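Every protein chain of the complex appears in place save one, which is left out.
Right, subunit A next:
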Amino acid sequence: MLTFLVRRVAAGLVLLYVLATTAFAMMSLTGSDAARNIAGNLATPAQIAVKKHELGLDRPWIEQYAQWLGHAVRGDFGTSWFGGDSVSESLVLKAPVSLSIVVAGLLLATVLSVVLGVAAAVRRGWLDRVVQATAIVGYAVPSFLMALMLSATLAVQLRWLPATGYVPLADSPSGWLQSITLPAISLAIGAIAATAQQVRGSVIDVLRQDFVRTLRSRGMSERRVLFRHVLRNAAPPALTVLSLQFISLVGGAVVIEKVFGLPGVGSAAVTATVNGDTPLVMGVVVYLVLIVVAVNLLVDLAYGWLNPKVRVR
């Protein structure tokens, strides 16, 4: 198990290095003109040149990257070129916002997709058809559109929930819940649709297997068969879909944070990329890759727990 873990962590670090290098190269070679954006529209070419020199943008990108990497491995991600804030501190402030909506979205997706998927598989008939049709619609509607619709109706029209902004959990638990509800629902709908279908399919497959028939013939109750045996066997494929959905939720959060004016990592990533704020973009890249690697590791561990044969590989 330890070798398995070490291998996974090493693969994660390689992925982090490759993605960070690619991101830095892309920011440097095709990114926007940060010096000009900082200096403003009325800056003269001479002023822009001074700013470029100040930021080190007049040096080859590989040299800039080596310097960034040297600091990054020591945990120093520098300061944002625009706000002047420490990138690490900025991410510490923004990460709870993004994690709140992503984790809440994932929990929502997990609970609802399992409930809907299992109900559709067990009940079949009209419920199955409704779940499938709803899933197709849910999957087809982009999360940003869902966000705009929810915001326009529940927040702006009815004023049930805030249209924008984030309240930290420590400040007000109810305010926090209100501020993340609509973004989390917007994010979760696509994931619910995809995962519910997967759960439904897996449960139907397992229900058709011989061991289920055997268990039933022994007089085991339907509930026990379902919760003790069927769900455990149907879980791994659903877990795979959920882990992929998590990555997709992290990506979706970028747009959702914009729509709801949330000061999260995604929102910062968009602004920083447009402005060409390389230190902040790189900080966000490292943060996101680490999250994705960690989640994949957790999923692998969960697989191992569910199916000991996996650990041998």
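Here are a few things to note about the model shown:
The rule is short, and it goes like this: a residue touches a chain if its C-beta (ideal position, glycine included) is under 8 Å from a C-beta of that chain, and two chains touch if they have at least 3 such contacts; residues count from 1.
Here is the rule we go by: contacts and distances are computed from a predicted model.
The protein name that UniProt records for the chain not on display, among "ABC transporter substrate-binding protein", "YCII-related domain-containing protein", "Fe-S oxidoreductase" or "Glycolate oxidase iron-sulfur subunit", is "ABC transporter substrate-binding protein".
For the chain left out of this panel, the touching residue among A:Gly40, A:Gly56 or A:Gly70 is A:Gly40.
Only one residue from A:Ala268, A:Val281 or A:Val295 touches the chain missing from this view: A:Ala268. Seen from subunit A, the chain kept out of the figure touches residues 31-33, 36-48, 50-51, 54, 82-85, 89-90, 93-94, 108, 111-112, 115, 119, 148, 151-152, 155-156, 159-166, 174-175, 177-179, 181, 185, 258-261, 263, 267-268, 270-271, 274-276.
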